[in-house]
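Up next is chain A:
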Amino acid sequence: MTPTLQLFLIASAALFCIGLLAALSRRHAIFILIGIEIMLTAANLNFVAFWRFGPPTQQPTGVMVAIFAIAIAAAEAAVGLSLIIAVYRHYRTTNVDELDQLKG
Partner candidate 1 sequence: MITVLILIPLIGAIALFVGRPANARTIALTFNALAAFYALMLWQKFDVDLAALQLVERHVWIPSIGAEYLVGIDGLSLLLVLLTSLIFPFAFLAQKMDRGFSALMLVMQSALYGTFTAQNFILWFLFYEMSLVPAFLLIKIWGGENRDRAATKFFLYTFLGSVAMLLGFLGIYFARGTFDFAQLVDLAKSGNGLLSGKIAWFAFAGIFLGLAVKVPLFPFHTWLPDAYEAAPIGVSMVLTGVLSKMGVYGFIRLLLPLFPNEIKIVGPWLLGLAVCSIVFASLAAWAQTDLKRMVAYLSINHLGYCMLGLFAISARAASGATAPESTSSLIDMHAALSGVFMQIFNHGITAAALFYYVGLLEQRRGLRGIDDFGGLMQRTPLLCGWMSVAMFSSLGLPGLNGFIGEFLIFKSSFAVAASFTAVAVLGLLFTAIVFLRAMQSLFSGPLAQSCNALVDLTRSEKFVVVPVTLLMFAIGLAPQFLFHIFNTTVITMAGLFS
Partner candidate 2 sequence: MNPWIVTNLWLIPAIPLAASLSILSFNNARRKTAAAIAIVGQIVALTMSILAFLPTLSAPGFRAGHNFIWFTFGEQALRLGWVLDPLTAAMLLMITFVSLCIFVFSIGYMAADKNFTRFFAYLSFFSAAMLGVVIANSLLLLFVCWELVGLASYLLIGFWIHKPSAAAAAKKAFITTRIGDLGFFLGLVWLYHGSGTLLFYDGGRGCLENAALLALGGSATSIALLIFCGAVGKSGQFPLHVWLPDAMEGPTPVSALIHAATMVAAGVFLVARVYPIFSLGAINDVTPSLTVVVWIGVVTGLMAALIAATQSDIKRILAYSTVSQLGLMMVSLGVGGVAAGIMHLLAHGFFKALLFLGSGSVIHGCHDEQDIRKMGGLRRLMPVTFITYAIGMMALSGVPLFFCGAWTKEEILHATSHWPKSQAPHYLIMLGVVLTAAYMTRQMIYVFFGNPRAASEHAHESPPVMTRPLVALGFCTIFLGVVLTPAWPWLHDYLNGETARFDLTRLIQPMLFVSLALVIAGIGLGVLMYRRVALQDRHRNVELDPLESAQPFLFRFLENKMWLDELYEESFILWSRTAARLSDWMDHYVWDGLVRGFGSLGQLFGIFTKGVDERAINAGVDESVGGARGLGRLMSAAHSGQIQTYLGAVAIGMVALLILYAWLA
């Protein structure tokens, strides 16, 4: 089975759906964060796949975007985790159902 773009895209879509499902259905903030990270991974996978199967170029553009995204995702995860810790310290919970202070 040769690796084709389609295969990558299907894998990426599946990964995204898993991430989305996690982000939407889990109640724990950290799991939501993990879900988001999974979705990001799906996106990165897409970038690399499109770079690999797109028109041949010498520049590693897709890979560079993916590496940036991973770096940003790391930073984001750090910020998100610290926010969750702060929220936990304040409300003594990480259940997002109870965190509705932003309600309009």
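Picked so that all candidates are chains of the complex that A comes from, given by their letters.
Please note the rule applied: a contact is a pair of C-beta atoms (placed from the backbone, for glycine too) under 8 Å apart; a residue touches a chain by one contact, two chains touch by 3 or more; residues count from 1.
What you see is a predicted model, and the numbers here were worked out from it, not measured in a lab.
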| item | value |
| --- | --- |
| Touch assignment for chain A within the complex, options 1 or 2 | 2 |
| Chain A residues within the candidate 2 interface of the complex | 20, 23-25, 32, 96-97, 99-104 |
